[in-house]
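And then chain A:
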Amino acid sequence: MKPTRTGVRTVSEPDCGESHASDGTTGEATGESGGTPVEAEDVDGALAALDGAGLAGYNYAYLDEHTKREVRRAVLKAIAIPGHQVPFASRPMPLARGWGTGGIQTTLSLLGPEDTLKVIDQGSDESVNAANIRRLAERTADVETTTDTTAADVIQTRHRIPEEVLDRDQVLVLQVPVTDPLRKVDPSDAANRRRHAHANYGKMWVHLYENVVEYGEIQVASRYPVTVAGRYLMDPSPIPRWDVPKLNDADNLFLFAAGREARIYAVPPHTDVEPLAFDDRPFQVERFDAPCEACGATDTYRTAVETDEGDRLVVCNDTSFCLKRREDAGLAKDHHLDRDGVDWGPGTPDADDTDQEPATNGGDRT
Partner candidate 1 sequence: MILTVDTLTKRFEMHVLDGATVVGLDGVSVNVRDGEFLAVVGPSGSGKSSLLKCLYQTYEVSSGSIRYHPADVDLATCDDRTIMRLRGSEIGYTSQFLDEIPRVSAVDVVARPLVESGMPAESARERARDLLSELGLPGPLFEAYPATFSGGERQRVNLAQALAPRPRLLLLDEPTSALDPETRRLAVDLIRADLGPETTVVGVFHNHEMVEALADRVLVLGDGRRRDLLPVAEFEGVVA
Partner candidate 2 sequence: MTVLSGTGLTRLYGDPCGDCESLTGDDAGRNRCPACGTIVACADVSLDIERGEVLGVVGESGSGKSSLAELLALERGEGHSRGSVRFDGYEGNLLESDYDTRTRLRNDDLALVHQHIRDGLTLSFSGGGNVAEKPLAAGERSFEAVRERVRSLFEQLEVPVDRMDDPAETYSGGMQRRVQLARALVTDPAVVVLDEPTTGLDVSVQARVLDTFRRVQRERGVAAVVVSHDLGVVRLLADRTLVMRHGRVVERGLTDRILEDPHHAYTQQLINSTL
């Protein structure tokens, strides 16, 4: 990621798109009292005074510098203790908590004006929420946005990891609704914090044991619990099992952020991430019966969608990659890298066959 420039915009700067204060200091121009001074006799007058000022009055990247600094510190701590949930002072955002406020705060704290941002919501760049978050970043942080995974510096995502391999320069920010995997087995966060402190994860194992008792195999649809760096049990957010192996020994940094729960955690590059499983009941990714009905792919995570005509189609969930594949059916997931054979979960060359059930049609595996 490119270095983040900090900047402060005040009412004296009329246009969000132009200059940024570049003194590198934090939040001075808004004064000790914070907020935006508006000269007016009454509320209507105040609103009238703001009218036409656009985003003038907002700091660069929406958040004030103290907030961003605090988020960055939490991120650094999270990287230092992989898988450990680090508290941060989550701020109110202009959308409801639970809609990605943690992700937005993290993304906005990382972005600099030279960065390119991609936002995906369950694999799609086009959902209203993804579009809104993208627009907020465009307006306040002056960044370029893209739908191309390979072109993005920062990708904020909800419930998916892209199919195209992420590289060492990229950061994936995952939105997290529930931070603690142990909450499935005990609602007490205090008790769970003690369990994390002592790596006491017996209860989670019982949960998996009972899962196998019930289904004959581990049937955890999403939020599959993983062990990070051999130490902390981590909730990888509601990504499908398909995406879980991508966390292991990746080149990129994964950040997980929960606005409602005010927690940030991380999987740094090249960290061991191991899904919990039994020796005789291995972790398995989702199985698909048919190739993508749009691009023909057999090595991607697919979901059913309904077309405007009311037809039900099973297609790639990662829409931007699916579009590329429609142009070039043989496009590898690491096509953009200067090396190939990169392990990026199911359907990639070095994916560990013993742990994963391949897609039924085998994909483009060799």
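These made the cut because all candidates are chains of the complex that A comes from, given by their letters.
Assume a contact is a pair of C-beta atoms (placed from the backbone, for glycine too) under 8 Å apart; a residue touches a chain by one contact, two chains touch by 3 or more; residues count from 1.
In this text, all values refer to a predicted model and were calculated from it rather than measured experimentally.
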item	value
In-complex contact of chain A, chosen from 1 or 2	2
Parts of chain A lying in touch with candidate 2, wherever the complex brings them together	185-186, 198, 200-203, 205-206, 209-210, 212-214, 278-281
